[in-house]
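Of the protein chains in this complex, all but one are displayed in their positions.
Going by the order they are written in, the chains are A and B; count residues from 1 in each one.
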Amino acid sequence: MFLGRVTGTVWSTVKWPEARGLKLLLVRPYRLGDLAPGTTGPGAEATGPNDDLVVCADTLDAGVGDDVLVAFGHAARVALSEKLPPGSKPNVPIDAAVVAVVDRVEIDRVDEAGLRPAESVAGGTEPSQGSEVD
Amino acid sequence: MILGRVVGQVWATRRDPRLSRTKLLVVRPHGIYEPALGTRHLVATDEVHAGIGDDVVVCLGMPARQSLGSNDTPVDAAILGVVDRIDLDATRLPVAGAAPGIRRPLALVGVRP
Partner (left out) sequence: MIRGTVLGQVWATRRARGLDGRKLLLVAARDADGAATGRVVVAIDTLDARTGDDVTVSFGSGARNVLRPGPDNRDLLCDAAVAAIVEGAG
């Protein structure tokens, strides 16, 4: 699954009967640079606002501004099936679906070189510091 | 799924029988999605009667295959629907060339500022 932010809605007439009423959301995946601002290595640039927009089927009533988890491929169809009568096998071509609305993400401090949590301060273990994605 | 614009159609009488008579449209993806082999276009099946110039939502991979009714169809891209309108967070409207990765900004139909 990927973590992303809902940035918009796509209105489209979808002609598969099992998809009636289906909402399509525009989701922007988070990259490492968005989540771990301290990392400045070559792989860590944050995305621009309109790179990488993915259209996802919405099964959980997510709204613009929500952080969500999106499942791909067959898993998207499994998520869609939860909304249909048991046993029905949807043919609608959906390859991405929202499967969770995120409350929070706990990320330990990561250092630039190794993506490892930073060393504890001398004096024993200290509780990990989470940084929260709002 | 990805957003794209229909830029053409592929005509083929000789085709794998599992493709039956489905229409094949050429779609230019919006954003940074890159079709295989540097082609910048993909060919998708169309059951929703999209036309050239339409913005569409395209499904990729195995779920696209099953949209023609069976798991055996030789399809990896299928149009889910024609876009009527896109509402984007007003602070994130695309501007041509403004950010790396925007190759062809999608002309948004009826976007609310």
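Criterion: contacts are C-beta pairs under 8 Å (C-beta built on N, C-alpha and C of every residue); 3 or more make two chains touch, one makes a residue touch a chain.
All values derive from a computational prediction rather than experimental measurement.
Of the chains displayed, those contacted by the omitted chain across the entire assembly are A. Of A:Val10, A:Leu26, A:Val54 or A:Ala71, it is A:Ala71 that touches the chain left out of the display.
Across A:Val6, A:Val55 or A:Val99, the single residue that touches the chain missing here is A:Val99.
Although one chain is not drawn, its touching partners on chain A can still be listed: residues 1-3, 29-33, 35-36, 39, 41-45, 59-60, 69, 71-76, 78-79, 81-82, 97, 99-108, 110, 114-117, 128, 130.
As a convention for this text, only the chains that are shown with their structure count from here on.
Chain A and chain B have CA centres that are 22 Å apart. Contact residues of chain B toward chain A in the complex are 1-3, 30-33, 47-48, 57, 59-64, 66-69, 78-89, 91-92, 94, 98-102.
Touching chain B in their complex are the following residues of chain A: 7-16, 24, 26, 47-57, 64-65, 72-74, 76-77, 91-96.
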